[in-house]
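First up is the structure itself, then whatever we jot down about it.
Certain chains of the assembly are absent from this excerpt, and the rest are unmoved.
Chain naming follows the written order as A and B, and within any one chain the residues start at number 1.
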Amino acid sequence: MIGAGMMGKAHSIGFRAMPMCFWPAPAIPRLVAISDATEKLAQEACERLGFESWVFPWRKLVKMKDVEIVDVVTPNDTHKDMCIEAAEAEKHIYCEKPLAMNGKDAREMFEAAEKAGVKHCVDFNYRMTPAVMLAKRLIQEGRVGKVYHFRAKYLQDFAVDASFPLVWRFRRAISGSGALGDIGSHIIDLARFLVGEFEKVAVMTETFIEERPLPESSGSTPAKGLVDVDDAVCILARLEGGTLGVLEASRFAYGRKNFQMFEINGSKGSIYFNYERMNELKFYSAEDPEHVQGYKTILTGPPHPYGKAWWPIPGLNVGFDATVTNMIYEIANGIVNNKQIIPNFYDGWKCCQIMDAILKSAEEGAWITLRTR
Amino acid sequence: MIGAGMMGKAHSIGFRAMPMCFWPAPAIPRLVAISDATEKLAQEACERLGFESWVFPWRKLVKMKDVEIVDVVTPNDTHKDMCIEAAEAEKHIYCEKPLAMNGKDAREMFEAAEKAGVKHCVDFNYRMTPAVMLAKRLIQEGRVGKVYHFRAKYLQDFAVDASFPLVWRFRRAISGSGALGDIGSHIIDLARFLVGEFEKVAVMTETFIEERPLPESSGSTPAKGLVDVDDAVCILARLEGGTLGVLEASRFAYGRKNFQMFEINGSKGSIYFNYERMNELKFYSAEDPEHVQGYKTILTGPPHPYGKAWWPIPGLNVGFDATVTNMIYEIANGIVNNKQIIPNFYDGWKCCQIMDAILKSAEEGAWITLRTR
């Protein structure tokens, strides 16, 4: 593992929990080594997260013999080098999203991994929410029909506070974009996963607060730096098959903490999901008798995807870490049984390509057509 | 009253209920005369809705001496003539939305009413929902702060069924537009009412089902006619003051029956409203102590706008007709006390103007800037 922040913690819990939940497990992970931005951070992370060893710098880790899979949980600007070197060292790769700073880099990473013949996974972990997978299943079962509308929002509120510091997520050189890449990428991925490819987009973005205190700065008049990414992005999209897509990502929506939602309206029914209630899926079927039609609130559990791995009845709830645990199961399964992992670097690349078009549309004030592969 | 459909019924209940609720009432309405599309319909409506007399055609009604106010509840293409003749006859006017087929006609109507010196009201009745008025009050009290986001949807599902007939709402010559004018106009009005004017728009529209059975037709292979209006419209808007607006209206959202919602995110708080739960307003205040911040569900009642007119505690609920009853109170008040009624034909005109820009943006595939007055 390279990186030991919030996602490093989630992944570490996931590596431990996976065999306890998915038994018999395809493999029992060993936490061989961890690296981080400094020696000291790597050492502390090793103890805290229960790894066998720490190394510094990360390039050493990528080459370690006992390491079979490299888990990249670092800021966006570092993914490319790490993944390409890991691929060259013939390690399987599990990389955080967004895969890269732009579509061109992402494509290189995809091609490097493919060329090396390693398994690769991009951490669009929200796909692994049981309720999201249930949505996919209901669509595949034909319960939604032809999709007329896809609307998704990913809203947070941590950035409304003007004193929130200029962390890397607000700096284009490290993050590539703002709300778009950080959270918007997840709903772009869900649109692709649940509905289909993007054909064209019209976009507006805004940076509501243009300067923020530097993280290292303090006192009553802290030094400030420029926010050069989007605080919010609003997207109209034509998706393949004629679906109208409306997507929105913002860090400026008070009261919305991790409000990642989507709604799909089709010719036979509708689906609604809000991650803040991640153990629920809402489903409306126009095939029910007319007088008992209504949005159902389905509590996910054993009858649903990944449900048997967890608790014996619905309503006991899984948390954020479960999305990662489920992904690690898919990765282990892919490696052990030599199957393609989904989502993989192709998905990571396509998402970056769409984000390039989104930024271009915002800049040019015009509809942008996506190039097909 | 001209017209006796669903809105005629709602208005008739409202005329009767107004003084019972708002007492002492500015005036006690007399239901002097009603007209409709045929003599027979007018006669039946007179008995059903409890009017004193019926007349045919509507031109007679506009000139009746005892009539002080003409209530126009007919399809969109008839509003212009009726309103202009009513104004010329020096009657006050209460007209259904959208005010006209386009901005140009709406402006003529506004100017005719102003010239005649009569009071005029356009029936954006949803403003009169107590929860919507409470939203307005919270904004005016500064509880939301600077508005970053306005998002609104008005979703229905009656048109998903391909056998639903080609009623006038699907025919441009009568309705002017589809989901846009029928339901989208309400959320455009709410954006103006709660946030501010539109500066520019980017739009996509779609007609999902292009042919429908003619209403007069029947049997297993009914004759069909062309749907030449939008089934759905998705709008990006820049609103004055820097607010990002995202609006969507559709008749193709299964499970959404009369889902007129808006959410406003500002620098101090957020507001959420869904008309399907019209007796509730959700409000989030970032000024609450951090550990008790959360979206509140406020049940409207006596402490809220129009609340004292209705029931003695919240939770007893008002229905759709109450939005009209409250509007009729405003109209009576405006006439008796010689005050401008809000919303009036100016609001009706501005809404039509914005809709013209929306249709143009959809046609041209480009951002359209709104002309200021």
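Here, a residue touches a chain if its C-beta (ideal position, glycine included) is under 8 Å from a C-beta of that chain, and two chains touch if they have at least 3 such contacts.
Bear in mind the structure is a predicted one, so any value in this text is a computation, not a measurement.
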Where 2 copies are displayed, count of copies in the complete assembly: 4
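Basically, only the chains that are shown with their structure count from here on.
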Subunit A on subunit B, rotation in degrees - Cα superposition, rounded to nearest 5: 180
Touching residues (chain side subunit B, partner subunit A) in the complex: 148-149, 151, 153, 155, 157, 160, 202-204, 206, 208, 232, 234, 236, 238, 242, 244, 246, 248, 250, 252-256, 263, 265-270, 272, 284, 286, 293-295, 365-367
